[in-house]
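Can you keep this structure in mind? I'll have questions shortly.
Heads up, one of the protein chains got dropped from this complex, but the rest are sitting where they should.
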Amino acid sequence: MLIEYLPILIFLVFALIFASLMISVGFAAGPSNPDSEKNSPYECGFDPFEDSRMKFDVRYYLVAILFIIFDLEIAFLFPWAVVIHEIGLTGLLAMAIFLLILTVGFIYEWKKGALEWD
Amino acid sequence: MMNFLFIMPEIIITTSMSVILLIDLFLKKKNKIISYYLIQFTLLFLIFFLIRNFEQITSLNHQDFSTDIFSIVFKTILLSGLIIIFYYSYNFLRYFKVYKTEYFLICLFGLLGMMIITSAQDLLILYLGIELLSLSLYSIIAYNKDSAFSSEAAIKYYVLGAIASGFLLFGISLIYGLTGTISLNEVFQFIYDSGSRDAVQNVGYIFALTFIIVSLGFKFGAAPFHMWIPDVYHGSLLPTTLLLSSLPKIAVFIIFIKLLLQAFIGLFHFWADMILILALISIVIGNIIAIVQTNFKRMLAYSTIANIGFILIGISLGTQESFTAATFYTLSYVIMSMAIFGILTFITINGKAVEEISDLSGLNENHPWQAFLILLTMLSLAGIPPLIGFHAKLFLIQVLVNSSYFIIALFAVIMTVIGAYYYLRVIKVIYFDKVSTKINLIISSLIVSINTLLLLYLGLFPYNLVNLSKFLMSGFFST
Amino acid sequence: MIPMSYYLILSSILFSIALAGIFINRKNIIILLMSLELMFLSINFNFIIFGNFLSDLTGQIFVFFVLTVVAAESAIGLAIIVVLFRNKKSINVDDIGGLKG
Partner (left out) sequence: MSTELLIFIFFSLLLVFSALKVIIVNNSVKAAIFLVLSFFCSAVLWLLMNAEFLSIILILVYVGAVMVLFLFVVMMLDINLSNIKEKFVNYLPLGLFIFLVIALLLILFFDNQFSDVDRNIVTEINILNDNNTMNLGYLLFTEYIIAFEIAGIILLLGIISSITLTQQKNNDNKYQAPHDQINVTKSDRLKIIKDEEFRK
């Protein structure tokens, strides 16, 4: 069974080797003579006022929540879809109820304006 | 077609929760009261439904989701408790203009979690129920978004609660590894079959039990895992404290019964001592630290810890009598706790909610009836006859004496006497101190009076509640 | 075949790292939450290990549900952190002392 995953392993190993090779070649071959002025952040002659990271809005968080929930829904849909012939009507109904519950959450999120992006 | 009757209460709650959530989205702000009434109606309907179909439901025998008398009776108790709590909370939240329908809906999720706990027959469903309850509690503690205290309390409770869940899961994973099953009855059978009382052979179970009991100690608020209780009681809104101090206690007690009595009774020798240690530490810490508290909610928090200690003593003896006493104690404590917090939700001090004990000084002069109600609850909590708190403690001490644990019985009596001091101090403040604040009532409520007078009534005629507790516990000891 | 005890030792090391992380972390609640994630990861390890060596799928089912619940739990936890940060402008564990504890 595990042998099926061998291509992925090989792919990963090669990806790692190539990525590190390229970075190291870049470091080794490229010219590099740093001084303090080159390394300091450039902002028109004075020290930077604030962190270079920008503050995110809370809406990103809300969208990410929705993403998690529906990601998990997909995670439940996979095994359901695979066995739908074996589990019959009961399974279908169970999934319908599950989706209905999550749809309620989706409507709630929508109406509350958590998806508004003005 | 499958028969869904056994899970009907849960289906009704889920459906009505979704429908009310959707209706509420389309209601105007001034019409939000409709969703409140809809919620109360749902709960009432559910109680009616359970009582109406009692025979039929309890005769069903489902493997993973039990609907025996034990769970149905507890479900009814939880539902009726929640109706009263919602009634108290609603007036408070409306008065302080923090009302949102989501508050009650999130509480309903918690109720659903508790109902699932009472019916759970395997560790997976039990875990899911516990998580549903905990998640809803995290959210309603943080509900008061403008208060730094509230969010601090929430994050503390969250972190400790998540650690406790982790410990519980770790214990469950060990149990699963040792027995190969997650069904409570099969776990019981497996331990029963192996039949060994030797500590060395059972070290795996002892390890698992330690993790599970530590986690339940966290959830219950037993010392030395009580750190969150005072902060959360202090930091959250009064209705939230009211909810926290009542129904989840019943739920955690049910978890104790499910795990210790149903699954691990074969390991009684190992868990009894652990629980007893928790119980004694809780009683000492609760009673001693409560003396120095000036904040009313913090004082009641430490009093909760002490009372939890008493409940744990009942659990630790592991006999039918002691579990009956613990059930009786839990139920009466919940009624007392609902009474005292219920009274407090109707009182405002200079337009704010009650915080310090001294806020209530001289309450008797302007509001003698409210003062009398507080007097009753305080006397009951202190364990003074003829109120119910007295019977709860008496029953437990009787059980201790009957099992010839004389030293622990003496210890419990001494601690009760020490505990009486801080309850009586409240009475002194209310009756003998000068008025220093402007005390108003939000509305004068009949229900809170009934709730409080119930303490007196049950104190005079405790036999109904005793019989109920006996009845509930008899199912676990029939074999 | 790798012996079961190897896996169990790995999961117990992970569990103790997570627990130590919870205790030493006084800087930042978000890292504390990440330690909690590690803890749940090690518990999931336990379930999968036991399930595998008992050749029973219940362990994997349990893990599936734990993954679901923990995702919802961390969503709520992060929401509480957002609220806390709005109120206090800090998520340093040591700054949370308004309540005596």
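In order of appearance the chains are A, B and C, and numbering begins at 1 in each one.
Here is the rule we go by: a contact is a pair of C-beta atoms (placed from the backbone, for glycine too) under 8 Å apart; a residue touches a chain by one contact, two chains touch by 3 or more.
Given the structure is predicted, the values throughout are model-derived calculations rather than measurements.
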*Where does the absent chain make contact, in terms of the chains shown?*
A, B, C
*If the hidden chain were put back, which of B:Ile47, B:Ile83, B:Leu112 or B:Ile163 would touch it?*
B:Leu112
*Go through chain A and note every residue touching the omitted chain.*
1-2, 5, 9, 51, 53-58, 60-62, 64-69, 71-76, 78-83, 86-87, 90-91, 94-95, 97-98, 101-102, 104-106, 108-109, 112-114, 118
*Contacts of chain B with the missing chain: which residues?*
7, 14, 18, 21, 64-65, 100, 102, 105-106, 109, 112, 116, 124-125, 128-129, 131-132, 135-136, 138-139, 142-143, 145, 177-181, 203-204, 207
*What residue numbers in chain C mark contact with the hidden partner chain?*
1-10, 12-21, 23-28, 30-31, 33-35, 37-38, 41, 44-45, 48-49, 51-58, 60-61, 63-65, 67-69, 71-76, 78-83, 85, 90-92, 94
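Just so we're on the same page, only the chains that are shown with their structure count from here on.
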*Using mean C-alpha positions as chain centres, tell me how far chain A is from chain B in Å, no decimals.*
40
*Chain centre separation (chain B, chain C; CA means) in Å*: 26
*Quick one: chain A and chain C, Cα centre-to-centre, how many Å?*
20
*Residues within chain A bordering two or more other chains*: none
*Would you please write down the residue numbers of chain B that are in contact with two or more other chains?*
none
*asked:* Looking at the complex, which residues from chain C come into contact with chain B?
replied: 15, 18, 22, 29, 32-33, 36, 39-40, 43, 46-47, 49-51, 54, 56, 58-59, 61-62, 65-66, 69, 72-73, 76-77, 79-81, 83-84, 86-88, 96, 98-101
*Okay, in this complex, where on chain B does chain A touch?*
2, 14, 18, 21-22, 25-26
_List the residues on chain A that touch chain B in their complex, please._
90, 100-101, 104, 107-108, 111-112
